[in-house]
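One protein chain is absent from this view; the other protein chains keep their places.
Moving on to subunit A:
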Amino acid sequence: MSASPGPSRAQVLALYKQFIKNANGFNNYNYREYFLRKARTTFRKNRALEDPATISAAWDTALKDLGVLKRQSVISQMYTFDKQVVEPLDPKHHSRG
């Protein structure tokens, strides 16, 4: 059992925002879409968590995953490739969030 009271609602939301921001940073279309999907499903699934020990474990994993995501999205921006055929060249026309 951890002594910490667990993350607050605002903290979780801020973390989620970080995930979305960094996933959006991927230059590669497939990785970007995957990590956006993964962030959404994981946070939705973990919303139902009740047990404080499980919550703090999920929080720790999420922080570690965010570190990976941050590093990899930067690397993805350093080694870029052409855009995919389903990807609009003008990002302003990219209607989905």
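Quick note on the criterion: a residue touches a chain if its C-beta (ideal position, glycine included) is under 8 Å from a C-beta of that chain, and two chains touch if they have at least 3 such contacts; residues count from 1.
FYI, contacts and distances are computed from a predicted model.
Hidden from the displayed complex is a chain whose UniProt protein name, among "Ubiquitin-related modifier 1", "Cysteine desulfurase, mitochondrial", "Serine/threonine-protein kinase SSN3" or "G3256 protein", is "Cysteine desulfurase, mitochondrial". Residue A:T41 is the one among A:Q11, A:N24 or A:T41 that touches the chain missing from this view.
Subunit A meets the missing chain through residues 26, 29-31, 33-35, 38, 41, 68-69, 71-72, 75-90, 93.
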